[in-house]
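Would you mind keeping the following structure in view while I ask a few things?
Removed: one protein chain of the complex. Kept in place: all other protein chains.
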Amino acid sequence: MLELDRIRVSYGAAPALWDISIRIDAGELVCVVGPNGAGKTTLINAIAGLNRLDDGSLAMQGRDLTRIARNRFCDQGIAIVPEGRRLFTGMSVLENLELGSYRPAARARRSESLERVFAIFPVLEERMQAPAGTLSGGQQQMLAIGRALMAQPRLLLLDEPSLGLAPSIVLEMFKVIREINASGVAVLLVEQNVAMALEIATRAYVLEEGRIVAEGSPRELLAQPHIRRAYLGEA
Amino acid sequence: MNLPSLTLLGQSLLSGIFIGALYGLLGLGLSLSWGMLRQINLAHFALAFLGAYLTYQLASAGMDPLATLLVILPCFFAFGVALHWVFARFSISPFNSLLVTFGVTVIIESLIQWIWTADYRRLESHYGEMKFRIGTLFVPFPELLTLLVAIALSLATWAALRYTDLGKALRAAAEDAPIAAAFGVNERALALLLSGLAAAFAGVAGACLALSYTLAPSQIYAWVGVVFAAVMIGGLGNPIGPLVAGIVIGVSEALTMALTAPAWAPLVSFSLLIVVLLARPRKF
Partner (left out) sequence: MRIPAPAWIAVVGLALATVPYFKLPAFYESFMYLIFHWVVLATSWNILSGYSGYFSFGHGAFFGIGMYTTATLAGKFDVPFLWTLLAAAAVAALIGAALGWVVFRVPKLRGELFALITLAVTFVIGTIILNTPIDGGPGIYLNSVPLPAIMPTPSGTFYFLALVTAIATVSIAYAIHRAKLGTGLFAIHDDEDVAEVMGVPTFGYKLAAFAISCALAGIAGGIQAMFVSYVTMGDTFSIVVPLNVVLMSVLGGTRHWFGPAVGATAITALLYGFTAGDFAVAGRAAIGLILIVAILFLPEGLLGRFGRRRPQRSPSQPGVAAGLAATPAAPPKAEPGARTLLEVHGLSKAFKGVQALDGVGLEVRPGEILGLVGPNGSGKSTLINVVSGHYRADQGRIVFQGRELGGVEAHRIAHAGIARTYQIPRPFAHLSVIQNVALPARFGRAALDSAAATREARFWLEFTGLAAKADALPEDLNLHERKFLELARALASRPSLLLLDEVLSGLTPSEIDGAIRTIRAIRDRGATIVFVEHVMRAVMELTDRIVVLNYGRVIAEGSPTEVMRRPEVVTAYLGKPHA
């Protein structure tokens, strides 16, 4: 469904991603793990249309997206939950959700999407009118996910959703992500919390210094001493 | 300090409200482009004056002063669009936009002076003749019109930003343009639209100016300080802000003038501005 073919992306003047080829099929839950500074956010932003590709191609369901305007990516069924959430803090919870369904196809199904989001995250319905900036960290993350869901995506991009959240909330959240995936939405998850991510992924890539260094199922990857060393320092 | 009569106070209050409305009307476009587009458009004032002179010119040729807006507004809208296009193309910082628009101001001012000279110009229209009476107070029609227009435009803008999808998209893009774009908002087009609207609002303010005031190119800078004060006190990007703050300033000035001497009036708006800048924790 989503195909990245040997893309190269720069972050400012410095090159950040080299020769990345990634594939996500419908319904999959794919994970990209890697250390800080590896380029995970640059990768997700490129898929969402926020970063331009220097080279290579990006295609969604056969359609080449490499050169289209960045506000057209959402129309292709791609929705992002950015790192640090990046909610519209000056707007209410409801307005953030409404903004998520700005694109015409999603707007038509707005009320139905709202119901679904409120069913998954009841607290958002309770605090519907509250300014997004007043929510707690966990609630903000839920709102960010809800906003993306409002866009009726085929592919949901999540950039480090566990950042700054308490462990119990993280558990809840990953459960929700798994449910969303089960309902038919493909998920690309970028995470530093390796164990959580590998728990729920069907496939994973390991990104280091802008390159894919490993790929496979979670079990295959966890068996590799490379990963244990990179994240725990064990010899 | 003699306490003036109730009538005089009432008339002062009224004139304070009226001039405050004009501050608000002038500030509306400025607040929108500064708050939502990070563009500090100093040329807004020159543009308003250009609009005022155009209203004067077309009305002197026989057109109804308010009908002149039909001609002026589209042109000003186009100008606003072009201005933002340039800013976006050169990725101009907010501070540099202040400097560039100063250059634009000087050019417009020179243009005005070249066409209409430095002589005072006063629009004589039937609107100017109309006056109402409320009790012992006089309400001149042009000023009343300014107030009504200011209220109408501010409320309309506020409602549009608050309740329409387009308005929400604008607010979202103002806060985080890339993420708004990621959800389908064509923030580049919206920014151009907003810039055009702000310029059109300058044109409306100009028409109101022409109806109530005598025009001279030297007057352009006289409004800069107090309208900036109204915009900042009212809160950037808040459509109702400049109007409310403008009226507060206008009334304070009028009362100061009535109770002390006219020349102390500027102290009011600027002292308020200084206090707000020092005290308000919120980042602009």
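Think of it as A and B in the order they're written, each chain with its own count starting at 1.
Rule of thumb we're sticking to: contacts are C-beta pairs under 8 Å (C-beta built on N, C-alpha and C of every residue); 3 or more make two chains touch, one makes a residue touch a chain.
Keep in mind it's a predicted model, so treat the numbers as computed, not measured.
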Shown chains touched by the chain that is not drawn here: A, B
Omitted-chain contact residue, chosen from B:Leu14, B:Val100, B:Leu123 or B:Ala172: B:Val100
Missing-chain contacts mapped onto subunit B: 40, 86, 90, 92, 94-96, 98-100, 102-107, 109-111, 113-114, 221, 224-225, 228-229, 232, 261, 263-264, 266-267, 270-271, 273-274, 277-278, 283-284
Subunit A, residues in touch with the chain not shown (by the definition above): 13-14, 35-38, 133, 136-137, 160, 163-164, 166-167, 170, 192-196, 199, 209, 228-235
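Simple rule for what comes next: only the chains that are shown with their structure count from here on.
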Centroid distance [mean C-alpha coordinates] between subunit B and subunit A, Å: 44
Contact footprint of subunit A on subunit B as seen in their complex: 165, 168-169, 171-172, 175-176, 178-187
For the subunit A and subunit B complex, residues of the former touching the latter: 48-50, 69-75, 79-80, 82, 86, 88-91, 95, 98-100, 102-103, 106-107, 147, 151
